[in-house]
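To start, the structure itself, in structure tokens.
One protein chain is absent from this view; the other protein chains keep their places.
The letters A and B name the chains in turn, as written, and every chain counts its residues from 1.
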Amino acid sequence: MKSKKTLFGALTLSAMLALTACGNNGSTTASGSTEPAATGTTTPAATEQPADAKVSGEILAVGSTALQPLVDQVGQKFMGDNGDVTVQVQGGGSGTGLTQVSEGAANIGNSDVFAEEKLDADKAKELVDHQVAVVAMASVVNKDTGVTNLTKQQLVDIFKGKITNWKDVGGADQKITIVNRPSSSGTRATFEKFALGEKVENVAGSIEQDSSGTVKQIVADTKGAIGYLAFSYLDDTVTALSYDGVEPTEANVQDGKYPIWAYEHMYTKGEPDGATKAFLDYFMSEEVQQADVTELGYIPVSSMKVKRDAEGKVIQ
Amino acid sequence: MENTKVVAEPKKRSFAKHHREDMIGKIYTNLCVLLLIVVIVSIVYFVASKGLSTFFKDGVSPIEFLFGTHWSPDGSPASFGALPFIGGSFVVSMLAALIAGPLSICAALFMTEIVPGKGKRILQPVIELLSGIPSVVYGFIGLTVLVPFISALTGGNSLGYGVGAGALVLSVMILPTITSIAADALASLPRGMREASYALGATRWQTIYRVVLPTLAPSLWTGVILGIARAFGEALAVQMVIGNAPFLPTSLLTSASTLTSVITLNMTNTSTGSVQNNVLWSMALMLLFMTFVFIIIVRLLQRRNKL
Partner (left out) sequence: MKARTADKLATGVIIFFAILIVAILGGLLGFILIRGISHIDWHFLTSPSQNFKAGGGIGPQLFNSLFLLVLTMIITVPLGLGGGIYMAEYAKDNKLTGFIRLVVEVLSSFPSIVVGLFGLLLFVNTFGFGYSLLSGAIALAIFNLPLMVRITEQAFRAVPREQKEAGLALGLSKWKIITSILLPVALPSLITGTILAAGRVFGEAAALLFTSGMTTPPLNFSDWNPFHARSPINPMRSAETLAVHIWKVNSEGRIPDAKDVSAGASAVLVIMVLLFNLVARWFGRFVYRKITASKQVN
């Protein structure tokens, strides 16, 4: 008998120790975590969701880390309105999101790029695209470069390493340092497609960073640095460049004058139904588009005067 | 008291009970060991089947993968030269070992030869704490202290990201590995060997240099190799400071990549089954392969140690 007790004791001892530590933490975190609940209860008052749209179920949205905060925020509001629905949002990257929705492991796949660019054509065909926001980006340079505008050709030459000094494009005599994104990044794909018009390879001496915050900091701190950022990151620590003479402003994007932008996508496999459809409809409502979407630095799809297809061709 | 009771029990029953107890113990421990083997076999099998599909299914040439220096997985035509990453991993981990090796061996000598006893009491906890600091914390410190420092050293002409920063961060991370192995080896050396050397009139340094280090060379190398192995497989700390450009490193200040940093940056952004994704699995397979290589080297060293 004694032996069994000792064995049991040994097995549970370490677990117990950790459990007590964890229990303490659980209670402390509980006391502090009233915040999300509080925001959850304030939203129903502000929203005017039709009462008849009673839906229930679980929605799993996986994918793009860039889009995740927006979906998360909208999801929480949606859950506040519809008590029977759970919206789970996971990051993991656009590739993961598209794969999972295509395999049926997730209800929604969040992506920075068109499914056609990441999946096989026949797999991409099964997915239905819901374009929920527009993200625009600008090339940014260190403030000391003395450049405020670059033409498409100049940008291409810089990112291909043909131009290596700012004085060649009318700036100060400083070496150009490129801050790029990983080759699989959606931001990079957008920038290459619409700003450069072609895929470019990394230039020796350039660096790759995935984080917009880091890119901004490096460009702000490093002489002669150039990178690209979504509009929501632009501030006066860096110079946002005009592109072919067009300033990077929301109005210019909406008019179709400024071309460096892309859709944020939420893909479903086949047409959505039930809770997923209700959620996506809610996402497209003006209430979300004009509030949460703009709050996070995206441009509402409804305010766009131009449209694009998967090849990037503009359809008026 | 209980024990005497067991003996007092009738022989037959106690034998049956013994048998049952022993069966339970045997089955339980055997299952645990079997699980270990199942785990390792499945890791190798799954990673290999994914990693090899790049070559068999997608038709990427293994020669290009291993020796190509051109990395452009989304380009047209796409090219999958992973040499910059393989090379980057080797360069960074070798450099780290080059820095950490001498330091660690000195630390071990300090603990066992210079100030035996007291030295160990001071350095042992230091080494343990260094090995306890999580790798992301090393990465974060590298990012906020080391990278700006290197950049400032070059007068702002470099970003500070690069092989040098990566190697320095890794060298601190592998210091505990090498030190503890070296210290164990030094402690295992028979006292008589040192005393014989001292008796011959040798100084302490002569004893260390001529007797202690040569005798322990295989063990010390084991420590260094295991350190390199750890550096080779380290992912996040390196990724945060190395700059991640897909080029073979040409200087300490150039941004480069390692196998692990490319995998972390791109794995989730590519879709499962695509060649861009599969080629990352090939790199994971490469990491597995190198683990085996390091272990074989360590085993060979240990064999030499016995002779």
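Operating definition for what follows: contacts are C-beta pairs under 8 Å (C-beta built on N, C-alpha and C of every residue); 3 or more make two chains touch, one makes a residue touch a chain.
Predicted model only: the values in this text are computed from it and were never measured.
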| item | value |
| --- | --- |
| Of B:L98, B:I133 or B:M193, the one touching the omitted chain in the full complex | B:I133 |
| Residue among B:H18, B:K57 or B:R121 touching the omitted chain | B:H18 |
| Selected residue (touches chain absent from view) among A:E192, A:D210, A:E250 or A:E264 | A:D210 |
| Chain A, residues in touch with the chain not shown (by the definition above) | 2-4, 6-7, 10-11, 13-15, 17-19, 21-22, 25-26, 28-33, 35-37, 58, 60, 62, 65-66, 68-69, 72-73, 76, 86, 88-92, 105, 209-214, 296 |
| Contact set of chain B toward the excluded chain (per top definition) | 3, 6-7, 14, 17-19, 21-22, 24-26, 28-33, 35-37, 39-40, 42-43, 46-47, 50, 102-103, 106-107, 109-111, 113-114, 119, 122-123, 126-130, 132-137, 139-141, 143-145, 172, 175, 179, 202-206, 208-209, 226, 229, 232-236, 239-240, 260, 263-264, 267-268, 272, 281, 284, 287-288, 291-292, 294-295 |
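Quick note on the criterion: only the chains that are shown with their structure count from here on.
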| item | value |
| --- | --- |
| Inter-chain centre distance, chain A versus chain B - centres from mean C-alpha coordinates, in Å | 35 |
| Complex contacts: residues of chain B adjacent to chain A | 2, 70-76, 148, 151, 156-157, 159, 161, 243-247, 250, 254-255, 257, 265-274, 276-277 |
| Of chain A, residues touching chain B in the complex | 1-2, 65, 91-96, 98-99, 102-103, 118-120, 175, 177, 180, 182-186, 189, 199, 201-202, 204-210, 218, 221-223, 225 |
